[in-house]
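With one protein chain withheld, the remaining protein chains of the complex are depicted in position.
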Amino acid sequence: MSTVKRPENPEADPRVKAVFDDIRVTRKSDFINDFWNFLAFDPALLEETWFGVKAVMAQPSALDPLTKELIYIAVSITNSCRYCVHSHTAAARSKGMTDAMYADLLRVVATAGRTNQLLNGLQVPVDPVFEME
Amino acid sequence: MSTVKRPENPEADPRVKAVFDDIRVTRKSDFINDFWNFLAFDPALLEETWFGVKAVMAQPSALDPLTKELIYIAVSITNSCRYCVHSHTAAARSKGMTDAMYADLLRVVATAGRTNQLLNGLQVPVDPVFEME
Amino acid sequence: MSTVKRPENPEADPRVKAVFDDIRVTRKSDFINDFWNFLAFDPALLEETWFGVKAVMAQPSALDPLTKELIYIAVSITNSCRYCVHSHTAAARSKGMTDAMYADLLRVVATAGRTNQLLNGLQVPVDPVFEME
Amino acid sequence: MSTVKRPENPEADPRVKAVFDDIRVTRKSDFINDFWNFLAFDPALLEETWFGVKAVMAQPSALDPLTKELIYIAVSITNSCRYCVHSHTAAARSKGMTDAMYADLLRVVATAGRTNQLLNGLQVPVDPVFEME
Amino acid sequence: MSTVKRPENPEADPRVKAVFDDIRVTRKSDFINDFWNFLAFDPALLEETWFGVKAVMAQPSALDPLTKELIYIAVSITNSCRYCVHSHTAAARSKGMTDAMYADLLRVVATAGRTNQLLNGLQVPVDPVFEME
Partner (left out) sequence: MSTVKRPENPEADPRVKAVFDDIRVTRKSDFINDFWNFLAFDPALLEETWFGVKAVMAQPSALDPLTKELIYIAVSITNSCRYCVHSHTAAARSKGMTDAMYADLLRVVATAGRTNQLLNGLQVPVDPVFEME
């Protein structure tokens, strides 16, 4: 199913174990989803990916955690990334996304998909008032 | 610049005028941005597009108006729709998006773009726990 | 504006001249649009691209020439290829596409963009009845 | 497999039942494919999606029904929407698409994918003659 | 699983047999992967696809065979083409791609995905120094 072998005992590598421990602490959960298990085939790539994602998604910032998950889902849908859609929809639900909010997210994502097509077709020049520079 | 001619006097058509009037009332502004001006080349397409967008973006729903604009921008960036990125970034600013929030939006969108690529490469099977059905 | 220099006198190269002559004969027109002029920076790439496109678009096949142009536009919009959208919209108009047909094309393309997003979000399993194998 | 639960008895909701009845009448078939069954998790989203798709795909317009299905497939392929590709290929076959036509569709879609990449790489400026405005 | 039936005995058709024989000779292997088996539903499409791919990927050119496979994977990931990602990752491994090289490929592809999103959001004008024309 995958393009790399899932390492059999990834935490035998201390760099992997350190990342997995940090995932558990950050998420207050013992569960390590398979993205990280497979990514452990290259500990450096695992490290930079986890610490990069954590810095953006798990630390306080201008947008609240649930809004960030909704944005993440929107991009993942548009890029047709099946795993990402599933994992971030689950994350959003765990942060409070209701079915009504999910339906509304889909409604906005679908509307954007619709008008994106219209404008990539029409090739309307950008109104000068919209440009900051 | 465009694939259709911008109608010279679009509001001469009463269906177009009705849509433009509704845009002005809904937005409390006299400004009609060029998407609608060009779309007026086909009044039926203009009508269904405006009323579709309005129903999703301008009516109360489970997500607040600014969150919906952020999601709209995220999709438009991912679809590389230049006009849409500009018009919805302007709309988000008018609804309260600060530079700090915009930077955070870009940070999340870029992080999703990054992990979408990793997972479309790795093709990791979806963890059963993420599936609702 | 481009990532390669436009060759100053591309037809000085006999391979380029042969392709350009074939474009003129095939299209019954002296006009060479700039895709081919720029592509002449590499005569082999020019040859294989022109003869590939010609075999698909300029020879009789199961679909009629205008339908093929509409499909070409649909893909080009979705890939956000500005030049391709312009050149194939012009080609479709020259083969009989009216404004009403163009509006209908945009309507279908936008509807597909909309439901593609819904299904890439929902990840509904394919109904067995739809599968040929 | 999906990001929402498939409602167990969706037609218990009268709004869902009304949509499903309209699908059956429009298509002259009792079969409801799973897109609509899953979408029933939010009756409002179901309603606006079905009536939007029906208005474009099931009503007479400038393009004939089969051409519209071919365009729909082209967009769905380009957006990598697995479900959409399957459901609209089946719909196109039911409207008369032969294997030869399907092969020709794929040929055009693949050729567009090829030249879209060339032009998104070369970034050739649009010939002024192609612009309507 | 597919949108066409897998031909039961594709090599009964002499055009298919000729292509399959050429695949076997080119690759020095008896294995025909399923892309070609399914594509055999239309012998002309099979021919033009195989000879097109062979001309680019199996003949000496400015880039070495492994580099070409890495580029092929990068595009396939970005287009979310599951089959293509799998088949070309296998091809790259057979041409010498190690796990370390694959991790590095993913690292670059993910970084590009990240900055592509930033720039499609920021819409920074291209520095004149980057333009060739």
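Letters A, B, C, D and E mark the chains as written, and numbering starts fresh at 1 in each.
Everything below uses one rule, namely that contacts are C-beta pairs under 8 Å (C-beta built on N, C-alpha and C of every residue); 3 or more make two chains touch, one makes a residue touch a chain.
Note that the coordinates shown come from a computational prediction; the quantities given were computed from them, not determined experimentally.
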item: Chains on display which the left-out chain touches in the complete complex; value: A, B, C, D, E
item: In subunit C, positions touching the absent partner; value: 3-4, 41-42, 44-45, 48-49, 75, 79-81, 133
item: Missing-chain contacts mapped onto subunit E; value: 1-4, 31, 33-35, 38-39, 49, 52-53, 56-57, 61-63, 67-68, 70-72, 74-84, 86-90, 98, 100-101, 103-105, 107-109, 111-116, 118-127, 129-131
item: Missing-partner contacts on subunit A, residue numbers; value: 1-6, 38, 48, 52, 55, 131-133
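Operating definition for what follows: only the chains that are shown with their structure count from here on.
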item: Pair of chains joined by more contacts [C-beta pairs], A-E or C-D; value: C-D
item: Chain centre separation (subunit A, subunit D; CA means) in Å; value: 27
item: Geometric centre distance via CA averages, subunit E-subunit C, whole Å; value: 21
item: Whole-Å gap separating subunit A and subunit C, where each centre is the average of the chain's CA atoms; value: 34
item: Interface hub residues of subunit C, defined as touching at least two other chains; value: 1-4, 38, 52, 77-78, 80, 82, 85-86, 89, 100, 103, 105-107, 109-118, 120-123, 131
